[in-house]
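Of the protein chains in this complex, all but one are displayed in their positions.
Up next is subunit A:
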Amino acid sequence: MKISYNWIKEYLDLNVKPADLAEKIERTSVEVDDVVKPSDGLKKLVVGHVLSIEAHPDSDHLHICQVDVGEDAPLQIVCGAPNIAEGQMVIVALPGSRIADNVKIKKSKMRGVPSAGMICSLQEIGFPEAVVPKEYADGIYVLPADAKPGDEVYDYLGMNDSLIDLDVTPNRGDMLSLYGTLHDLSAIYDLPVKFDQPAVKEAGEPIADQLSIHVDESLAPQYKMRLVKQVKLAPSPMWLQIRLWNAGYRPINNVVDITNYIMLKYGQPLHAFDYDKFAGEDVYVRNAKAGEKLTTLDEGEHDLDVNDIVIADDKAPIALAGVMGGLDTAIADGTTTVAIEAAVFEHDHIRKAAQRHNLHTDASQRFERGVNRTGLQDALDAAAQMMDELAGGTVQTGTVVAADNVPAPAVIDITMSRVNAVLGTDLNQAKVTHILETLGCDVTADGEKLTVTVPVRRNDIHIPADLLEEIARIYGYDELPATLPTGRMTMGELTTSQKLMRATRHSLEGLGLNQAISYALTTEDKAKMFLMQPSEVTKLAWPMSVDHAVLRMNVITGLLDDIAYNSARKVKDVALYEQGRVFYREDGTERPSEQEHIAGAITGTLLPTAWDAPAQPVDFYQVKGIVAAYLKDMAVNGDVTYVANTDMPEMHPGRTADILVHGHRIGFMGQIHPTIAKKFKIGATYVFELNLQAIIDMPKQENQYDVISRYPAITRDVAMLVDNDVTNDQIVELIEKRGGAFLQSVKLFDVYDGVKVPKGKKSLAYTLTFQDKHETLVDDVVTQAFEKVEKRLQDDLGAEIR
């Protein structure tokens, strides 16, 4: 809602600049989007009198005009507007002027003819297309005949006003009008406002003889009409047009303009019908009937819903109540009798109708938020009075009041101690009472208890908390002290699972992975990949795009999307992890369960290539190292084992392992299947995904000091040839089992399966470290143990010791 600074000043003796007023409104009432003075940025735009025009010799549409701009000699200006005519007062952009969008106008030649400036349309000097009167939409604007050549045009067009654009919150429907805003400003500045008192002159027949209205009061608790006859349609006077276009409305004709003007002033939407187009003298406010249709003012055709409220005559609906009037009964050339409607419609119906028909109008917006239930008669009278004064109409006697259920004002009790206890202030009773009174409330006191009667127009105030807001904002939020909560102490501590999640992130970052946050909504295809447990997909009922339509059931695909994004931008080395939730749903349930997961994806090289370190493309074992180090950080209490998994459809069948803790599968890792990589348009990528919730829930190994032996360790190396299908795990397990009491560690130091070993075989070499914690080991003991190991390797695994 754009509100005019000058208009406000007509009612309120304000002594502040527009920008300061806007700031005050923003800090006390509602947000301000913008403060604009339409003439800002414009320069040297003056009234010109078109003395003569002649056709351009080399053009079929240009005219050469001699224009008096108040200087000694007229200016010659070439103009292409179709509506240019001798004698007009026009807007002239002089040489050196600035018009809209900071465009500079210079002397020039148009098809060889010198032109000293430009005759302007309203659009060219910054008016939005939507507010320019239709008759000037395609040409230059013609100023009133009494405009003085050479004068700046701004005042003639209301362009020196400042327009404050209010972004009214849904609860403050009362601010959608001049009067509502004035009420608030009156409280903010503690200044009185003198509102106009309409003085309608009734001269015609009694309206009751000409019109009866039948209202379903559950749909329209208030409904009134006045009738004005002998109306002469004409353009509105300039002052009215200015009010309208400055508020963002296109002037149309005096009758329609008056209804818009009254809405802006009082906040009460009015509708003007052409009474002569009613099929009879009866008007009905009712629900639409199945199959009824209506063509609205904007020429939109609507199939009406039985929940729509319509205004109807004896034959058919003539308006979609509270939203938009019908075309058939609209004010148009030839209209002489106007029925003016002022009503209140049930807001929920209006909201749904506006949504249903996609017609969000200024009227529907106001009815949705609630209008001033005590202001209908004033608005109606003021409109009738203006139709008399501006359109020569004869106001028929009386008002048809078909329904007039004005709600009782809210009466709210509040105590001073409550006010100060909630706001943290030390306000006295007189101050609080005064604030409430400036807002229009009646206040009676009983000790520290205040009984507050709230004006009906403030339909947002119902409970003590609402009054607290009023007191706080008018008192000023800047005046509130700033303190911290006191009272009983509370512990601020992360839970065990929150601590583990933080530790998870720190661990993986320390291991070289960047944290990613990807989209949890994805495609059905991707949601179903890399599944760690069977689950139904969960789909959005009404997604915005197919890319984000299904809840993820894995974290990896999001990371693969990230890698694809990087890869498409020539970033080839990417190492990411993500901690987030997956959504598993059981068949027959609506709501999925949420499980915390941790996943990683690495492509290219983990370490950036450098002058002293050759690029090492990421491989299975690098990622396994990361997973192992991470699990060690998490101190899961139990053996971590990696078991080849050849069956995951999205994974490389030969390079994938399930990750087990104490025999329970908590995740998997490996290389993604080349066909998946191709699908995502990425290179070889290694991934892991773990059920983080499982890790959180597992018992943990507490740190424990273990004495470091003072006695020397003895090492023995063993190299062996084994069949290809013998695994490292088998060998290590055997060595550990047979290595005796002093075997401290087994470390693989070489793997070879090249040309020097027989086909089907591989060579593995291990270092075994022996140590006694209590005395120096004797070589013989070690040799004995080592030989035992060698023998078992030969016997059990068919190893050939080398």
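We take it that contacts are C-beta pairs under 8 Å (C-beta built on N, C-alpha and C of every residue); 3 or more make two chains touch, one makes a residue touch a chain; residues count from 1.
Going forward, contacts and distances are computed from a predicted model.
Q: Please identify the absent chain by the protein name in its UniProt record; candidates are "Cytochrome c oxidase subunit 3", "NADH-quinone oxidoreductase subunit H", "Transcriptional regulator PadR-like family protein" or "Phenylalanine--tRNA ligase alpha subunit".
A: "Phenylalanine--tRNA ligase alpha subunit"
Q: Which residue from A:448, A:509, A:736 or A:750 sits in contact with the chain not drawn here?
A: Of the candidates A:448, A:509, A:736 or A:750, A:509 is in touch with the missing chain.
Q: Which candidate, A:463, A:546, A:644 or A:801, sits in contact with the chain we can't see?
A: In the full complex, the listed residue that touches the missing chain is A:463.
Q: Can you name the residues of subunit A that touch the chain not displayed here?
A: 23, 26-31, 34, 169-172, 347-348, 351, 368-369, 421-425, 463, 465-466, 468-469, 472-473, 477-478, 480-495, 498, 502, 505, 508-521, 538-545, 548, 551, 559, 562, 565-566, 569, 571, 573-577, 580-581, 583, 590-592, 594, 606-608, 610-613
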